[in-house]
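Missing here is one protein chain; the remaining ones are kept as they sit in the complex.
Entry: chain A
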(Lines give C-alpha, C1' and ligand atoms only; values in the text may rest on other atoms or scores of the structure.)
Protein backbone atom coordinates (compact mmCIF):
# COMPACT_ATOMS: atom_id res chain seq x y z
CA UNK A 1 0.00 0.00 0.00
CA UNK A 2 1.17 3.53 -0.64
CA UNK A 3 1.46 5.98 2.22
CA UNK A 4 -1.64 7.86 0.98
CA UNK A 5 -3.65 4.65 1.07
CA UNK A 6 -2.35 3.91 4.55
CA UNK A 7 -3.31 7.36 5.76
CA UNK A 8 -6.80 7.23 4.24
CA UNK A 9 -7.33 3.77 5.70
CA UNK A 10 -6.29 5.01 9.16
CA UNK A 11 -8.54 8.08 8.93
CA UNK A 12 -11.53 6.01 7.77
CA UNK A 13 -11.13 3.46 10.57
CA UNK A 14 -10.66 6.21 13.15
CA UNK A 15 -13.74 8.12 11.97
CA UNK A 16 -15.87 4.97 12.17
CA UNK A 17 -14.52 3.97 15.59
CA UNK A 18 -15.04 7.46 16.99
CA UNK A 19 -18.56 7.73 15.62
CA UNK A 20 -19.81 4.48 17.10
CA UNK A 21 -17.54 4.37 20.17
CA UNK A 22 -15.75 1.08 19.46
CA UNK A 23 -12.11 -0.05 19.49
CA UNK A 24 -10.57 0.66 16.03
CA UNK A 25 -8.87 -2.75 16.16
CA UNK A 26 -12.28 -4.42 15.85
CA UNK A 27 -12.93 -2.83 12.44
CA UNK A 28 -11.56 -4.64 9.36
CA UNK A 29 -11.66 -3.43 5.75
CA UNK A 30 -14.47 -5.86 4.97
CA UNK A 31 -16.50 -5.31 8.15
CA UNK A 32 -20.09 -4.62 7.04
CA UNK A 33 -21.40 -1.21 8.15
CA UNK A 34 -24.99 -2.31 8.51
CA UNK A 35 -24.85 -5.99 9.42
CA UNK A 36 -21.70 -5.99 11.61
CA UNK A 37 -21.66 -2.48 13.10
CA UNK A 38 -25.32 -1.45 12.96
CA UNK A 39 -24.36 1.82 11.27
CA UNK A 40 -27.37 3.60 9.81
CA UNK A 41 -27.44 6.14 7.00
CA UNK A 42 -27.34 9.13 9.37
CA UNK A 43 -24.28 7.82 11.19
CA UNK A 44 -22.62 7.18 7.81
CA UNK A 45 -23.11 10.83 6.82
CA UNK A 46 -21.40 11.90 10.06
CA UNK A 47 -18.49 9.56 9.34
CA UNK A 48 -18.16 10.91 5.78
CA UNK A 49 -18.06 14.51 7.02
CA UNK A 50 -15.40 13.58 9.60
CA UNK A 51 -13.28 12.06 6.81
CA UNK A 52 -13.77 15.16 4.65
CA UNK A 53 -12.59 17.36 7.49
CA UNK A 54 -9.59 15.21 8.40
CA UNK A 55 -8.35 14.86 4.81
CA UNK A 56 -9.56 18.18 3.37
CA UNK A 57 -11.40 16.33 0.62
CA UNK A 58 -14.97 16.59 -0.67
CA UNK A 59 -17.03 13.40 -0.94
CA UNK A 60 -20.09 15.22 -2.28
CA UNK A 61 -21.80 13.29 -5.06
CA UNK A 62 -20.45 9.87 -3.98
CA UNK A 63 -23.11 7.14 -4.09
CA UNK A 64 -23.43 6.84 -0.31
CA UNK A 65 -25.89 3.96 -0.56
CA UNK A 66 -23.19 1.96 -2.33
CA UNK A 67 -20.75 2.28 0.59
CA UNK A 68 -21.07 -1.00 2.46
CA UNK A 69 -17.65 -1.45 4.11
CA UNK A 70 -14.57 0.57 5.21
CA UNK A 71 -12.83 -0.67 2.03
CA UNK A 72 -15.57 0.98 -0.08
CA UNK A 73 -15.11 4.21 1.82
CA UNK A 74 -11.31 4.11 1.42
CA UNK A 75 -11.67 3.50 -2.32
CA UNK A 76 -14.16 6.36 -2.76
CA UNK A 77 -11.93 8.73 -0.79
CA UNK A 78 -8.80 7.75 -2.71
CA UNK A 79 -10.62 8.29 -6.01
CA UNK A 80 -11.48 11.85 -4.94
CA UNK A 81 -7.95 12.55 -3.69
CA UNK A 82 -6.49 11.36 -7.02
CA UNK A 83 -8.85 13.62 -8.94
CA UNK A 84 -7.98 16.55 -6.73
CA UNK A 85 -4.22 16.00 -6.75
CA UNK A 86 -3.12 14.19 -9.95
CA UNK A 87 0.26 12.53 -9.48
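In this text, a residue touches a chain if its C-beta (ideal position, glycine included) is under 8 Å from a C-beta of that chain, and two chains touch if they have at least 3 such contacts; residues count from 1.
Going forward, contacts and distances are computed from a predicted model.
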Per UniProt, the name of the complex member that is left out, chosen from "Putative transcriptional regulator", "ABC-2 type transport system ATP-binding protein", "ABC transporter permease" or "3-oxoacyl-(Acyl-carrier-protein) synthase": "3-oxoacyl-(Acyl-carrier-protein) synthase"
Residue, one of A:10, A:32, A:45 or A:79, that touches the chain absent here: A:45
Touch list for chain A against the chain that is not drawn: 19-21, 42-43, 45-46, 49, 52-53
